[in-house]
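Complex shown without one protein chain; remaining protein chains in place.
== subunit A ==
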Amino acid sequence: MRLDMNEVEAVCSDLYVRALKILPPDIKAGFKELVGAETGETAKAVLGTMVENIAVAERTNNILCQDTGIPIYNVTIGRGVDFDGAELKAAIRRGCERSTKENSLRSSVVHPITRKNDQTSCGVRVPIIHVDFDERQETVAIEMIPKGSGSENGSFLQMLLPSDGINAAKRFVIDRVIELGGRVCPPTIVGVGLGGTSDLCMHLAKMAATRPLRSVCSDPEGARIEAELSRAVNELGIGPQGLGGRSTSFAVHVEIAATHITQNPVAVNIQCHSARRATATITPGGIAFS
């Protein structure tokens, strides 16, 4: 399959606005679960408003949240795909810019020193593009994540010592969730990275925060810790929007990587309740959005 870059551009444009408008089904199901378990009156009212907002966005064809985020494109390329890598990156960038213009999206991206906004949602190294490869025949999957920044500002890395053990990492996660309170737009998905180098550990936390609900860490030890932490964070009483209640998080997700004998890194990255993402799968048969 030869990857058509005009098609990639159009798909990347569509993906941005789709992600902003349509909340994935797993997050909607997550809301149902939280509403069912919530007992606080304020918390129930806040969750009710969030659920109402999802319906209003669909009815009025509006985007869910005003924060158009930092655009992230995760591209997974299968076998038997013929493409030019430099062209692929350029097409993704054009698609991101086109979506911003055509849909009147707020450009939330500025130069880090001058703070200049080019009004394109693009800038130096943004959109963020990750490319990976898998075994699927003649398949390219592009996942778009408009990463909201109220929650992105809830990011932490700690290079703990091996002698601190895993319990110090768990304590670190709980304490950061407490510190953040309502600032990160709870109910959240708490993404936790364990292991790797400092940069990989942060990346693991982002992977975890943007994973679908109900998905489980592929490592059994990681899965055990995410189940434990998922239960624990909702005992803290922070609640939706930090106004008290059970519904602090949909879940805590953990991703792991091997690390150095001297290291014990832990990272936290938060996803807000507007946990938006959209995926397009390109095959010789056409394009499917999910």
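Here is the rule we go by: contacts are C-beta pairs under 8 Å (C-beta built on N, C-alpha and C of every residue); 3 or more make two chains touch, one makes a residue touch a chain; residues count from 1.
As a convention for this text, contacts and distances are computed from a predicted model.
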Checklist entry - What is the protein name, per UniProt, of the chain that does not appear here: "Oligopeptide transport system ATP-binding protein", "L(+)-tartrate dehydratase subunit beta", "Iron ABC transporter permease" or "Cell division protein FtsW"? => result "L(+)-tartrate dehydratase subunit beta"
Checklist entry - Among the options A:Leu34, A:Cys65 or A:Met202, which residue touches the chain absent from this view? => result A:Cys65
Item to check | Contact residue for the chain not shown (choose from A:Leu200, A:Ala223, A:Leu243 or A:Ile287) | outcome: A:Leu243
Item to check | Residue ranges of subunit A at the interface with the undisplayed chain | outcome: 42, 46, 49-50, 52-53, 56-57, 60, 62-68, 104-108, 115, 117, 119, 148, 150, 153, 167-168, 170-171, 174-175, 178, 181-185, 228-229, 231-232, 235-244, 272-274
